[in-house]
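Only one protein chain is missing; all other protein chains are in place.
Up next is subunit A:
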Amino acid sequence: MSGSDEEPLTPLQRKDSGHPGNQNPPMWDALSYVLAGPLTFGIPAYLLDRWLGTSWIVLPGVLIGMAVSLYAVWVRYGRG
């Protein structure tokens, strides 16, 4: 490793330079997107229901959340 002042690159490092990172998250992460929507919009909707004493807001909240989740999955994974 030593022997020079400015630490030359090893052959492996030289070969490495320019290897780009993977921009798309792997499929395993799609699960967290699918959960994110219903939770992000469902929980505030449920709390709104509790606050106003109604019971109809939570359903559209969860449904909108699901729709946004699917859209986000498409944005991340489906556009290529």
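One rule holds for everything that comes next: contacts are C-beta pairs under 8 Å (C-beta built on N, C-alpha and C of every residue); 3 or more make two chains touch, one makes a residue touch a chain; residues count from 1.
The criterion applied here is as follows: contacts and distances are computed from a predicted model.
K.L.:
Given the options "ATP synthase subunit a", "Ectoine/hydroxyectoine ABC transporter ATP-binding protein EhuA", "cytochrome-c oxidase" or "Amidohydrolase family protein", say which is the protein name UniProt records for the missing chain.
P.N.:
"ATP synthase subunit a"
K.L.:
Residue by residue, what part of subunit A touches the chain that was omitted?
P.N.:
Per the touch rule, subunit A residues meeting the hidden chain are 16-23, 25-26, 28-29, 31-33, 35-37, 39-41, 64-65, 68-69, 71-72, 75-76.
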